[in-house]
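Working notes for the structure below.
What follows is an incomplete set of chains from the complex, kept in their original frame.
In this document, chain identifiers A and B correspond to the written order of the chains, with residue numbering beginning at 1 in each.
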Amino acid sequence: MPVISRFPVRYAETDQMGVVHHAAYVPWLEQGRVDWLAELGVSYAELERSGVYFPVVGLELAYRRALRFGDTVGVETRLSELASRLLVFAYRVFREGDAEPAATGRSVHVPQDAAGRVRRLPEDLYERLKAAAERET
Amino acid sequence: MPVISRFPVRYAETDQMGVVHHAAYVPWLEQGRVDWLAELGVSYAELERSGVYFPVVGLELAYRRALRFGDTVGVETRLSELASRLLVFAYRVFREGDAEPAATGRSVHVPQDAAGRVRRLPEDLYERLKAAAERET
């Protein structure tokens, strides 16, 4: 089951076109995967302290309809692909109340250690992510 | 010939991984296309005042090597695709002095009017963009 993160559009996230600036969605997706991990019982803050980092190596966003200050945003996150050295998250960004997503996206991550070297996911974490990803398909 | 935008990494653009946060690249690409247009003699600020907007409908980024505070960034921008209702810009982000890009990206734009309706590019602008795009191939 995908996890939903909800928050209001911040005024600072708008631009002079009167809508949310396209860069503002990027931290939203990040919050989406942090919440997805938290739902699984995994604190990303603790993960980093244990030496596991998920830097972004790829990012894709498709913007379908504008969001505005005053809107409440829902980010629906799921893990769409998993290997021992790869994670792909998929996102759908909704304006609360809408059936169609305002944007969709994907982020690709390669697990690293604190020194920035690619590393395998710890076995137990991998198993938990795997089980969660399968529940989402 | 692609246009190069240069600027220092801002401290605020770093994150606790000690490198530039992946969201910080998005305004860099935007500055890249603003500078590309300026090089062609087109002020994006004036373009908007004349009722032509280039909202982002698609965005892709591939991050290859981390950038750090203290680095000077160069964004190389070119127009890679053009139709009367579509513009695609392609970017290569370099750390000054490096031969290989730190990141590559693409942004897709659909021209709109002030009310957010899709519109054709003004003919003269289209011709100038077309000529510039051809010089870059």
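One rule holds in what follows: contacts are C-beta pairs under 8 Å (C-beta built on N, C-alpha and C of every residue); 3 or more make two chains touch, one makes a residue touch a chain.
Just so it is clear, the structure is predicted and the values come from calculations on it, not from any experiment.
Trainee: Enter the number of copies in the whole complex; the displayed portion holds 2.
Mentor: 4
In this text, only the chains that are shown with their structure count from here on.
Trainee: Between 0 and 180 degrees, and as a multiple of 5, what angle does the rotation take that fits chain A onto chain B by Cα atoms?
Mentor: 180
Trainee: Just how far, in Å, is the C-alpha centre of chain B from the one of chain A?
Mentor: 24
Trainee: Given the complex with chain A, which residues does chain B contribute to the contact?
Mentor: Touching chain A from chain B are residues 16-17, 19, 22-23, 26-27, 30, 48, 53, 55-64, 66, 116.
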